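Here the complex is missing a single protein chain, while all its other protein chains stay put.
As written, the chain order gives the labels A and B, with residue 1 at the start of each chain.
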Amino acid sequence: MAFSGSLALSTKGEGDIVDITEKIQENVRSSGITIGICHVFVIGSTAAITTIEYEPGVLQDLNRALSVCAPSDITYAHDSRWGDGNGRSHVKAAMVGPSLTVPVSDGALVLGTWQQIVLLELDTRPRRDRHLLVTIIGD
Amino acid sequence: MAFSGSLALSTKGEGDIVDITEKIQENVRSSGITIGICHVFVIGSTAAITTIEYEPGVLQDLNRALSVCAPSDITYAHDSRWGDGNGRSHVKAAMVGPSLTVPVSDGALVLGTWQQIVLLELDTRPRRDRHLLVTIIGD
Partner (left out) sequence: MAFSGSLALSTKGEGDIVDITEKIQENVRSSGITIGICHVFVIGSTAAITTIEYEPGVLQDLNRALSVCAPSDITYAHDSRWGDGNGRSHVKAAMVGPSLTVPVSDGALVLGTWQQIVLLELDTRPRRDRHLLVTIIGD
């Protein structure tokens, strides 16, 4: 059995990290699937999905760490060609990835107490149009 | 068809990398599923799952590389707030991710000869209580 839902949200721009756990959970409940997997995917190339403890300190630490690989003060070939100014956003998004799969048991997501599902907004400007697809597969 | 199994293991603490391939393989065999996917997920926010050649040299190299983004000698906002001392563990775990999916064919995992499924222990202390869920979906 496959169930497909979607999620739209707006973000405050670069470095914004949004806790989407409860919204994904609602999709799992709507699916009626009790055992299986829940796949979360963000459409677009300047955002990413992962899990983290949703606590302001560690969110700040994660943003700092991503900037080690893709700092804001170097020249990006992407920006030189297209003038987008968000070369670093694309790089961070490709490294973390657009996709996460979480197990479903007893009709609910299985996560640690301090483990939330988050969208990382990596683009340099606020986005009103973040679209995610949520697919639940199982019995 | 969806089959759900679990795995409990203990780790030696920061930098310990455990080869879990055979234990995942056993779950695949138990499922009776011959074609599909096998999803592995670690519950908690200071560990991660990936694949690597299980050879001591390259495991050491991976730990070094993760420390470039999240070194042990800087201050973490997570630690300043909570005094946990494992801010870097959370950061590395969020970057690598808690989840891996591997194809199943002829009733077995499909992997390269030098490609093992591993749990990365990123927490600063040994953990006796690492729990993983293994979900196999297919026919």
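Keep in mind that, in the parts below, a residue touches a chain if its C-beta (ideal position, glycine included) is under 8 Å from a C-beta of that chain, and two chains touch if they have at least 3 such contacts.
These numbers come from a predicted model, not from an experiment.
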Completion exercise
Missing-chain contacts on chain A, rising order, are 1-2, 4, 39, 41, 43-45, 68-70, 76-82, 87-88, 90-95, 97-99, 101, 133, 135, 137
Practice task
For chain B, enumerate the residues touching the unshown chain of the complex.
Solution key: 35-37, 50-53, 55-58, 60-62, 65-66, 68-69, 95-97, 100-103, 105, 110-112, 114-115, 137-139
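We adopt the following convention: only the chains that are shown with their structure count from here on.
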Fill in the blank from the handout: Taking each chain's centre as the mean of its CA atoms, chain A sits from chain B at a distance in Å of 19
